[in-house]
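First the structure, which I've put down as structure tokens, then a few questions once you've had a look.
With one protein chain held back, the other chains of the complex are shown just where they sit.
Moving on to chain A:
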Amino acid sequence: MNPFSSGTRLRDMIRAVRACKTAAEERAVIRKECAAIRAAISENDQDYRHRNLAKLMFIHMLGYPTHFGQMECLKLIAAAGFPEKRIGYLGLMLLLDERQEVLMLVTNSLKQDLNHSNQYIVGLALCALGNICSAEMARDLAPEVERLLQFRDPNIRKKAALCSIRIIKKVPDLAENFLNAAASLLKEKHHGVLITGVQLCTDLCRVSEEALEYFRKKCTESMVKLLKEVVNSPYMPEYDIAGIADPFLHIRLLRFLRVLGQGDADASDLMNDILAQVATKTESNKNAGNAILYECVETIMSIEDNSGLRVLAINILGRFLSNRDNNIRYVALNMLMKAITVDGQAVQRHRVTILECVKDNDASIRKRALELVYLLVNDTNVMPLVKELIEYLEVSDQDFKGELTAKICSIVEKFSPEKIWYIDQMLKVLSEAGNFVKAEVWHALIVVISNASDLHGYTVRSLYRAFQTSSEQESLVQVAVWCIGEYGEMLVNNVGMLNIEDPITVTESDAVDIIEIAIKRHSSDLTTQAMCLIALLKLSCRFPSCSQRIQEIIVQLKGSLLLELQQRSIEFSSIIEKHQNIRSTLVERMPVLDEATYSGKRAGSLPATGPTSNAASLNLPNGVAKPSAAPLIDLLDLSSDDVPAPSSSGGDFLQDLLGVDLSQAASLSGTSQAPKSGTDVLLDLLSIGSPPAQSSTSTADILSPGQDNTSVSTLQRISSPSSLSAQGSSPAQAAPMMDLLDGFSSSLPVAGNGLTYPSIVAFESNSLRINFDFSKTPGNPQATLIQAKFSNSSPNVYTDFIFQAAVPKFLQLHLDPASGNTLPASGNGSITQSLRVTNNQHGKKPLVMRIRIAYKVNGKDTLEEGQINNFPRDL
């Protein structure tokens, strides 16, 4: 027979499909079959309708569209014979996908069949209804189903019970109609009916408060009695699974009891005894027994408090954990996770077993156990737990290491009792699985290290040792490189030895070796390379004897294809070569970062740098002209910036200069304010995201239009790198320029060496105003005394008022204490503070100052920043 004719038997079609070697062949066969079936449908073929629908179901299972067969289902359902109806209902359940109108048409047939004299046809209809019932159908057919709950045949009763569940889920309002019938099902002896009846009652309780109250009152006792009977029932081979009588009924009953007992102390009291009996008497050597125990535990955990039972339940879970069956361990861990909120103390007792599960062969069990351990950690057990976990880290699977590492780090951070322990554990993790440690974790470690000033030496030595064995772990290398850069001299001189340490001998060149190894070994990682460069720059100052060698290493990166590295390399070697005088300032140690600020930032509660710098600056004592910490956070934040800025405390200063300079450069061509090309060079040299060093003369180039040639050439000469130091020492060279520029700038009054200067408004925001008054000490032209006066025009009082200022290197600033820290509202008073500025470049450069004002308005921190460029000339 031609397999593609419409007369194919189902078997032949299946064979033809199975014989297909490719998906395309299969599609072709299906296409032909579908075409034939469609033709048969349009001819309204009756003889083969049954067979065609069977074929369609097979085609549907293979994943082809079969919507065109839906109406055929209805026709078959409407037919008289049992086989037709059976296939029709089966098709209805499987093929139906877009519904409402088809469902409406089928409701009538269902109604008829639910009243059919043949109970098997009634069974088919119930089954279909239970699977596809919609809300409208539920309303239409609920009376039929309700009646069938009392049908003589138990098979129909149980189907009707499950069908009712679907109905009340679709239309919860119908729940009360089913209450009495459902309650009478609970008195059944037939176990199938009982299972479904209990399930129906459970679901009734879920959808209706009223039902819950009803069953709680009427059935709690009888359900307890029923469970007792089931538990003590004699052996029933028919329902027995692995020697346990009817585990499903057990489970359904336990579940029903849970719903009844939850939130009701009286009901819970009634079931205590039987729960204890189930928990102690059930055989636990088979899956079925464990399923019952598991259900029993969940019920005990959910009903009202009975601590004795809970301990019993958690002990069952503890026993599960040492079961050989993976499934049992898996569910036990899941349940313990829930139990920990109910009775953490009881769960703690099984800590050792849970910890064993972290080492399980089964990945999903390991994962759960680890999560559970994480929840179990507290201040008292953190040390032994972490010790165990780190030991396990050494032997664990590669796939698991990432997760394990993350959890260990998080535990260590959260619960560390002391810094040295934290540092020790983190170093262990870094040496074992450094490649899995996330960037923010080791960034946090660096913050902690920098804060623990008494441990700097210890840490850098530990890192040095760890590096010897684990130089392949990238983040370990990064932390080590950072610490050696910062605390290199402590490594070499064994500074700050702790009692527990063995002394080591490290020479200066050993320390440089480490960096050199790191730079070679991790050549693919930009961050490591950049950190190494900075560490080298720092070491070149700390170890003058190695300076030459360091420069050679740095120079090697001149040819790097990565612009950042290349640029850094050129800049750093130029610093080492030519700018000895500023080098030590540039490579000062990083100032300590506020831990709370950093962790706050990590937690993501604070966006970027603005508010963070606010908090950071508040930690600085008022009136100290010390670089503020704000930009440093950015500098350290390697994740946001691939290359850390090449300086320690100098960075902030440079940042200030950068700010000064950019604005100056913009205004220079117009107003020709005093030249700052010298600092400009310095800036470019160390540029933080500004054009490469080669373009250091660009400021001058920008200026050229509109300026006459002489001035340009002068500027250019001065701004060339080599003249930087010359400029500082030879006023002769600078003098003509000043003269030149004087000609351009007429806007500001030029005061000679006279003793009076105009007051200025140094800063003005919405509500805050700062006035500066100037005076000079006769005989000391470099020094200026500034009287700052702050006033507040807003209606709110400013409290905790702090004024800070920073100046470029050629200035020295001293702030006297302010007259107060509360600024009255509406200009009703002011704070004064005096500043003394010494200008080392007096006559050549004007004063410039960055300021920051922090205060609280109604307890809310506010921060304002500004820059003062409008100082009178010649200060």
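One rule holds in what follows: a residue touches a chain if its C-beta (ideal position, glycine included) is under 8 Å from a C-beta of that chain, and two chains touch if they have at least 3 such contacts; residues count from 1.
Note that in this section contacts and distances are computed from a predicted model.
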Identity of the absent chain, which is to be given by its UniProt protein name, from "AP complex subunit sigma", "proline--tRNA ligase", "Thioredoxin, mitochondrial" or "Cell division control protein": "AP complex subunit sigma"
Selected residue (touches chain absent from view) among A:214, A:330 or A:598: A:330
Contacting the left-out chain in the complete assembly, out of A:290, A:547 or A:597: A:290
Selected from A:8, A:70 or A:199 as touching the chain missing from the view: A:199
Hidden-chain contact residue, picked from the options A:54, A:74 or A:105: A:54
Hidden partner chain, residues of chain A it touches: 9-11, 14, 18, 47-48, 50-51, 54, 57-58, 60-66, 81-84, 86-87, 90, 94, 96-99, 120, 126-127, 130-135, 155, 158-159, 162-163, 165-166, 170, 191-192, 195-196, 199, 238-239, 241, 246-248, 251, 255, 287-288, 290-291, 294-295, 326-331, 361-365
